[in-house]
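This is the structure I have questions about; it appears just below.
Note that this complex is displayed minus one protein chain, with the remaining chains in position.
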Amino acid sequence: MIAQYPPMGWNSWDCYGAAVTEDTVRRNAAYMAKYLKPYGWEYIVVDIQWYQPTAVNHAYAPFSDAVMDGFGRLLPAENRFPSASGGRGFGPLADYVHSLGLKFGIHIMRGLPRMAAHRRLPIFGSGFTCDQAAHPNSICAWNPDMYGLKCDLPAARAYYDSIFQLYAQWGVDYVKCDDIAREYPHCQREIEVISAACRNCGREIVLSLSPGPAPLEQAEHLKTYANLWRITDDFWDEWPLLEGMFERAEKWCVHAGPGHWPDADMLPVGALRQCDDPNGWTCFTAPEQRTMMTLWCMMRSPLMIGGNLPKNDDFTLRLLTNGPLLAIEKDSWCAHPVRRTAEECAWLAPRKDGAGFYAAVFNLSDQERRIAFPREALESGFSRATELWTGKENDGGELVACLPPHDAAVWRVER
Amino acid sequence: MIAQYPPMGWNSWDCYGAAVTEDTVRRNAAYMAKYLKPYGWEYIVVDIQWYQPTAVNHAYAPFSDAVMDGFGRLLPAENRFPSASGGRGFGPLADYVHSLGLKFGIHIMRGLPRMAAHRRLPIFGSGFTCDQAAHPNSICAWNPDMYGLKCDLPAARAYYDSIFQLYAQWGVDYVKCDDIAREYPHCQREIEVISAACRNCGREIVLSLSPGPAPLEQAEHLKTYANLWRITDDFWDEWPLLEGMFERAEKWCVHAGPGHWPDADMLPVGALRQCDDPNGWTCFTAPEQRTMMTLWCMMRSPLMIGGNLPKNDDFTLRLLTNGPLLAIEKDSWCAHPVRRTAEECAWLAPRKDGAGFYAAVFNLSDQERRIAFPREALESGFSRATELWTGKENDGGELVACLPPHDAAVWRVER
Amino acid sequence: MIAQYPPMGWNSWDCYGAAVTEDTVRRNAAYMAKYLKPYGWEYIVVDIQWYQPTAVNHAYAPFSDAVMDGFGRLLPAENRFPSASGGRGFGPLADYVHSLGLKFGIHIMRGLPRMAAHRRLPIFGSGFTCDQAAHPNSICAWNPDMYGLKCDLPAARAYYDSIFQLYAQWGVDYVKCDDIAREYPHCQREIEVISAACRNCGREIVLSLSPGPAPLEQAEHLKTYANLWRITDDFWDEWPLLEGMFERAEKWCVHAGPGHWPDADMLPVGALRQCDDPNGWTCFTAPEQRTMMTLWCMMRSPLMIGGNLPKNDDFTLRLLTNGPLLAIEKDSWCAHPVRRTAEECAWLAPRKDGAGFYAAVFNLSDQERRIAFPREALESGFSRATELWTGKENDGGELVACLPPHDAAVWRVER
Partner (left out) sequence: MIAQYPPMGWNSWDCYGAAVTEDTVRRNAAYMAKYLKPYGWEYIVVDIQWYQPTAVNHAYAPFSDAVMDGFGRLLPAENRFPSASGGRGFGPLADYVHSLGLKFGIHIMRGLPRMAAHRRLPIFGSGFTCDQAAHPNSICAWNPDMYGLKCDLPAARAYYDSIFQLYAQWGVDYVKCDDIAREYPHCQREIEVISAACRNCGREIVLSLSPGPAPLEQAEHLKTYANLWRITDDFWDEWPLLEGMFERAEKWCVHAGPGHWPDADMLPVGALRQCDDPNGWTCFTAPEQRTMMTLWCMMRSPLMIGGNLPKNDDFTLRLLTNGPLLAIEKDSWCAHPVRRTAEECAWLAPRKDGAGFYAAVFNLSDQERRIAFPREALESGFSRATELWTGKENDGGELVACLPPHDAAVWRVER
């Protein structure tokens, strides 16, 4: 099954914005294969505007000449992705990633390139033209590249089929579709058509929807048509955003399950914003990064690293290779918070094997606090517990930790 | 601990409205002791206006002469509760209930009787008078009896202390406090003061808040200050209300835990509305009653029977004495829905002992449907499953049931 | 016709709150007769809680012993209104006011006294009792005295008829009914019943509704059933409240006309808050008072003086006796703003006699400004204009004034 567990990987946005290059992707893939793959990390995802020859940072150049084939299908800009030359698209890069034992993903915007509509390009494998599929009044509010499609028309379905067939040919394993997961009136239908194209393309491709926040009332629709969807707007290395995730996680946790995962967005750790500042680094403190990793694992969010991997320092690498912590994503189910105040939060997640559970506490305050997991919430005693950041053992007493501001503790508890 | 598990019992409202009498209470208690106690049922709760001599049905007589002592504390109307004569209040009736091995509860409105304020009665054990504690502009929107209190004043705290001390003397085990759990601006503070009086009265008393719907944003406040709180307006034997509970249960399920239980309200089964029609009976079909019992148990809602117990027929008695089903309330934790559409719903609840889990499916449609529990949501195989309404065994295949409209199936699954 | 022009008078609230006495009323009436009557001032209105023996300021004592007759009709407290002794009510005081050539008004709360309901007093001239008319869940949000009525019942109509007949006997000319003109769900019906009682009582009584803001969508209902109604919450001597009136006046001006007048509330001028501070005085500057008087006159608001008249200084007396300004209330019609920005406002009002119009400009800014009435809005030239605060003449050029902060100018213009 697709996305049986929450996908884990790397995405180019946080470090390279719209300006990622093949060279960078290869170096991150190589790093992942060497250092992270043993811990379950496997996806390498090229984010937005890989078809744009002039992108230099996180901004989107308007009215640019996006690279496309004669059927209005976007192609990687060859000046940025040399292996795409000769019309080979992302095929060679995907091959390379696969050769490392990893999986390859790309970002797309819903719709088709504006100029493909204005030029009335034919849609591959159909008698339609792009102007017949495109909706001239449906655009993205923040990106200048595309027109959304008239999804009730066969022409629209033909276009989406044509691109997913191309992605399948290239060997794409993961598509992050953007401008579609917020509360847009049109998006329910467009998600359905994209999902159908993805499911029918002949290759297993994870379908991820952005940006957030997705509307909670759409939970069942999202679970049916996508594998993951963002529950927030873009997440960055700022404490208020991390603090705010506890409320979102509480609302969405009941919707996490095999094949459908509420997504708390990328992990802004290590070397960030490299396109703007070669020395860019996460502003999260070490405790905040532990809190983030703990919450993401407890809620079983997908994990997509945002930092430039080759620059990882020891701390970052250890953060990302805490095997017992990452195991929560696969071993647990039915997680939920048992308490959430302005100062503290506590989460509980039973283990599927029945041998115990995971319990986490978070210090949301700006002071050091001694925080105990609410004893009554255990509903029973336990024989042994191991705190997963420190390795400290506990043989049956209280689950309690002295935590610096914004830090977390999480125990693997044996019945 | 108070309310370690969701309280289970009987309440007089659905069958007798404001007009319940001692005789009725005793007969229901006797029935419970004989037929229901072995299955965990234990609370006998006298609902609203027991202090009102003239109540005859579900309506509230305005400007009535509520019975009270010289300190503005309401007393049972002796014409309805003869054992209360001589100022003994509910003591004798509580004694009787206790003698059966059961527990005794009463309903109260927040505030103090209007006439206690107008008469400026002294507050027991304090130098204050009732007019000092009462807020002349804080009344209930639907009941004419009380003034709310100025909860920041010591006089208000003194009054609430005085009534809970009286209830403790009587031997009350459960207080259902009304006009307080909806989205009222004043209620947060009034809940805190009532909770403190309850906790400090010297007796373990379960504190239940009504009416609903309680605001979801207040979840942590409610968990801190109350043992149960209504998540809906009054629930009656109408399918749309039962159907609507699935959405509420989804939102509230993460907040259920020892000591604090979101309350889906009474179970309108068997003989209802006896005060209006001696032949009154639930309008729920047998499938709907199974659906209700299954959902309430899976979400670990408190269970309060609304029907006149001595009139129970075989079906109703069996419905209420399905031991393996009722065990879910104590054995499971971390329940949540895994799918909810207009036609179907499925819930999952791990067992705390780790040996398996519970899985339920609901047919919300008006047609018979074959409904399978989503296989991928199991995340593993299982050795054996027993359907708890039919007793049918299943040795590891699919969890599936052919269900009439509005019916449910629920399996106890062994790993 | 009742209220052919906007009523002008004095009201006791701003200077004496709930604690006004007969002596004060008489002295204000005598002052009005001597100094203000020639300018059109005529109503003397006794505001809230004249039935309350213990009132001392603007606060309302809860659970007090309101004075009432055997039919639940409130009577003046004799310790405050000695002439009311012997059951004569406000008759003697009304006679005195009439003897001065003035008119007499009183304030009432909608509903009947709470204790009249609890005591089940008979309703005069009917077979009903007060508990039958009162609605136990309809109270005022800020005053503790009354229960609203069940206005669809004959008992409610009987009660309102009984009090207006009493007021007619007393010689009341003006009733300010409170707790009824804001956006309350119940009020539409209660206004209709009160209005009918007022119209049928055998005496011409102006009906004024409070508090505001009345909902604009109810304009036609208010015009049908009342003579004036408040367009704001209580207005006091604070610039932001006065500044805010320009927006309200713009919305309501089209609804002003004979018999029905949007009411901008009392004029807090001169000696205010006497019950709290014998030296209390308006905080409005002289310019602000001119702005207030000019706007109230241009929009044809009722004019009710709030200050203790005998303490008027020269400025205040001149402010209230600017005959040419006050004439706007009677001479003009169809007034409306022609410009309103954050800094300036301009109003235009044609004269009914066709011989010209009134034009006003207001400096809403905190700086001195030269403000011209928008020339194009005149749509023609004019022969002569007189500024009504300074008396300056203008023979046909621009209507322009240099105004200190918060000041106003207003011209009577001859075609």
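In this document, chain identifiers A, B and C correspond to the written order of the chains, with residue numbering beginning at 1 in each.
The working rule: contacts are C-beta pairs under 8 Å (C-beta built on N, C-alpha and C of every residue); 3 or more make two chains touch, one makes a residue touch a chain.
Nothing here was measured: the structure is a model prediction, and the numbers come from that model.
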Displayed chains contacted by the hidden chain, counting the whole assembly: A, C
Identified contact with the non-displayed chain, of A:82, A:122, A:144 or A:310: A:144
Touching the absent chain when the full complex is considered, from C:65, C:78 or C:250: C:250
Residue ranges of subunit C at the interface with the undisplayed chain: 1, 4, 220, 223, 250, 253-254, 257-259, 333-341, 348-356, 374, 376-377, 379-380, 415
Touching residues (missing chain, whole complex) on subunit A: 62-63, 114-115, 117-118, 120, 131, 134-137, 139-144
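Just so it is clear, only the chains that are shown with their structure count from here on.
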Innermost chain by mean C-alpha position: B
Subunit A and subunit C: spacing of chain centres that average the CA atoms, whole Å: 64
In subunit A, residues with contacts to at least two other chains: none
